[in-house]
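Removed from the display is one protein chain of the complex; every other protein chain stays in position.
Labels for the chains are A, B and C, by order of writing; each one numbers its residues from 1.
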Amino acid sequence: MPSNARTVRIEWGDCDPAGIVFYPRYFAMFDHSTSLLIERVVGMSKHQLYETYGIAGYPTVETRARFLAPSAFGDDVVIETSFGAVRRSSFELTHRLSRDGTLAVEGFETRVWTVRDPAHPGRLKPQPIPPELVARFTAA
Amino acid sequence: MPSNARTVRIEWGDCDPAGIVFYPRYFAMFDHSTSLLIERVVGMSKHQLYETYGIAGYPTVETRARFLAPSAFGDDVVIETSFGAVRRSSFELTHRLSRDGTLAVEGFETRVWTVRDPAHPGRLKPQPIPPELVARFTAA
Amino acid sequence: MPSNARTVRIEWGDCDPAGIVFYPRYFAMFDHSTSLLIERVVGMSKHQLYETYGIAGYPTVETRARFLAPSAFGDDVVIETSFGAVRRSSFELTHRLSRDGTLAVEGFETRVWTVRDPAHPGRLKPQPIPPELVARFTAA
Partner (left out) sequence: MPSNARTVRIEWGDCDPAGIVFYPRYFAMFDHSTSLLIERVVGMSKHQLYETYGIAGYPTVETRARFLAPSAFGDDVVIETSFGAVRRSSFELTHRLSRDGTLAVEGFETRVWTVRDPAHPGRLKPQPIPPELVARFTAA
């Protein structure tokens, strides 16, 4: 499955009074990693993707994470993000955040491909992922 | 000038490794205080305000703050927000954050009343503040 | 099991370009709800708790959430937080965030009671939860 890795420097503002990353911040990092992976695999920006496919986004409907070791201000961590199962209108991603080669946080998320629901203004509804994107999300 | 006060409990996630509020968080608190003050003075929600007046928002174009004393996790601080000068298409606000009656942070911001610019899609342009709102922003 | 409910007004800064809460923000809200519940059940502030029991915190080691319906700027949501299983040195919490009586987000977290590890400076190690606190965490 396609994957992407990036290095993130832990910032002062990511950390809490215990001196370690405030865990909601990991989800923000993972969210950006997902955007970057999708952009790279699809070959267009999130903005272009929205316009090209008329989608309202691919919101996260479920997520979980295990925090194995803390990270602190100034640490350089590597986040490796990979596609998991790709279904009709949803797909999964895995994030593995490591420091000095040791896994520190593991995150999983399920996202849904959505369009605006014409029957209910302001609401979204799932939509099948276009076949050419399924092909890219699942490419060897 | 109209003003509003609210009490905010400092959260663990607002604080940095020094154990004190990470100062960008104060601006997020001030931003919400401004929304609450405008809602109360106008008598409608931000959402209703946008729809009623066709505005694109009242973005901050300038802000400054002085940090006189730090606050820490668990502190209850009071933020008092007041209108300052109200001009043709801009207005000022002052925020005074205190703890146990002592001023700890002082913030100032200038906001502009904007609509979408039909000549430049995706851009905003200043618009005169409607007279009835000027009256409310400057009521004694 | 002890529980606590609080109402949270969704702020402009909690929301993303889709106009809905950026999901990492829910974890920050849940984290604060946990602090408030523990303070209320124990009858002391987080600061006092740290000093009284010599702990280094009760970090989250695992969390998951399901996002059933989005919330937007200005919404008032209710977060109900309850203790789940309480074990030797760890405990679970459940958060149910609802809007207008409908469940919108469900969160689960496992936390560990920790002290500083004298054998490894800068690291934490699990510690049995004091019996009087177990009694409070599990009170009917």
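Simple rule for what comes next: a residue touches a chain if its C-beta (ideal position, glycine included) is under 8 Å from a C-beta of that chain, and two chains touch if they have at least 3 such contacts.
Model, not experiment: these values are computed from the prediction.
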item: Contact with the hidden chain (one of B:Ala5, B:Ala18 or B:Leu103); value: B:Ala18
item: Hidden partner chain, residues of subunit C it touches; value: 12-13, 15-19, 22, 24, 72-73
item: Touch residues of subunit B, complete complex, unshown partner; value: 18, 20, 22-28, 31, 56-57, 59-68, 70, 124
item: Chain not shown, touching residues in subunit A; value: 9, 11-13, 28, 31-32, 35, 45-47, 73-74
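The criterion applied here is as follows: only the chains that are shown with their structure count from here on.
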item: Chain whose mean Cα position lies farthest from subunit C; value: B
item: Interface sides of subunit A and subunit C: same vs different residues, half threshold; value: same
item: Computed distance of Cα centres, subunit B from subunit A, in Å; value: 32
item: Centre distance in Å when subunit B and subunit C are each reduced to the mean of their C-alpha atoms; value: 29
item: Interchain centroid distance [CA atoms averaged], subunit A/subunit C, Å; value: 23
item: Touching two or more other chains - residue numbers and ranges from subunit C; value: 28, 31
